[in-house]
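Shown here: the complex without one of its protein chains, the others still in place.
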Amino acid sequence: MYYIGVVGSFAFAISGALVAMNKKLDPFGILIVAFVTAVGGGTLRDVLIEGRNIFWMEDPSYIYFILAGAVCAMIFQDKLDRFRTSLLLFDTIGLALFSVAGVQIGLTFDFPYIICIILGVITGAFGGVSRDILVNEIPIIFQKEIYATISSVGASIYIVLYHFGFSRLLTEIIPILTIILLRIFVVYKEIMLPSIYKNDETVDEEEW
Amino acid sequence: MYYIGVVGSFAFAISGALVAMNKKLDPFGILIVAFVTAVGGGTLRDVLIEGRNIFWMEDPSYIYFILAGAVCAMIFQDKLDRFRTSLLLFDTIGLALFSVAGVQIGLTFDFPYIICIILGVITGAFGGVSRDILVNEIPIIFQKEIYATISSVGASIYIVLYHFGFSRLLTEIIPILTIILLRIFVVYKEIMLPSIYKNDETVDEEEW
Partner (left out) sequence: MYYIGVVGSFAFAISGALVAMNKKLDPFGILIVAFVTAVGGGTLRDVLIEGRNIFWMEDPSYIYFILAGAVCAMIFQDKLDRFRTSLLLFDTIGLALFSVAGVQIGLTFDFPYIICIILGVITGAFGGVSRDILVNEIPIIFQKEIYATISSVGASIYIVLYHFGFSRLLTEIIPILTIILLRIFVVYKEIMLPSIYKNDETVDEEEW
């Protein structure tokens, strides 16, 4: 569980740094966006759970992994210059690992399954949403990539595997891979959820 | 008190779904906006009160009422198509019920009256503010409808009635009706608070 959190923080820190560098922020600004992206979801989860300490305050080693992620992104900016692909990759890894981590922590507190799934989505998605609010973008969650939908699918699969007593390893690996593959598939195929609007041709794209 | 919370959640969920549908979000996006609108204020209140669990994590039945509100809004979108009127109605019901619920919970924790009033305003207004930040609108709180002012008037009336020992029913009904009638009156009459600026004719409306 610790490794899932650390690798997820590292990946989200890179995704935050990439967005910040794309906006030409200064190094300290990059660090802040990386930090908020990496800890945002888990911090909201821990604030909501009465009696639980904030994970990065209890174990400051997370902070150094986040710092490492941000520094890596700055050093390897040439290698990462295909911005959209790099961002998608690291953002998706963070989403997958944190969604699973959120469900796991919900289960250790004996919350009902529906709450565990919501905690998974919050942990996975809120960091990216905070990042996008900070840099004043439309949150990626509302774009057609159906970010949070995929997180909730992965969290629900975790709950099903857990409920039927699958091994710990499978229960972790299957939702993580599902989220990663599903997101990449959805982004490349430009799939969207079915529309509920009757006359979609009148949608005014300019509004966004 | 439970019914006030449930009906308020249902009404705010509809208001959130209406705003999301007006922005043409997909069904899952609508669900998220409905959820954030309905639980935003009460969640912030419960986070601020040390030792209190988050209401919808302690009692997940709220989640199903919120889901029902969002689904109703999607199904009856034709009936609700006079967007501004429908939004005003459900948003106002949610504001009234949640403002009262916030004050009540503050009183059960023996906070001073001023804190109870602030908790009422937070509970009533923060869901709508979150909704508007999520969909990247200027928060409705800062438009001329003086959203939060009305919430604080209702919360203050509750405190006065409570202080002088009125019956529980009256203490709940009078502030709820006051908030609903006041808001509808203010919106239709386009009343604003008196200006404190000396040369208001120079206000640049375009700025907004």
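Per-chain numbering from 1; labels A and B assigned in written order.
Please note the rule applied: contacts are C-beta pairs under 8 Å (C-beta built on N, C-alpha and C of every residue); 3 or more make two chains touch, one makes a residue touch a chain.
Just so we're clear, the structure is a prediction, and the values are computed from it rather than from any experiment.
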item	value
Candidates B:I114, B:V160 or B:L177 - the one touching the absent chain	B:I114
Residue in contact with the excluded chain [from A:I4, A:L25 or A:C72]	A:L25
Residue, one of B:V19, B:L87, B:A101 or B:I146, that touches the chain absent here	B:I146
Residues in chain A touching the chain absent from view	21, 23-30, 32, 43, 47, 51-54, 57, 60, 63, 74, 77, 133-136
In chain B, positions touching the absent partner	47-50, 111-112, 114-115, 118, 133, 138-139, 141-142, 144, 146, 148-149, 152, 192-197, 200, 203, 207
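Everything below uses one rule, namely that only the chains that are shown with their structure count from here on.
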item	value
Computed distance of Cα centres, chain B from chain A, in Å	29
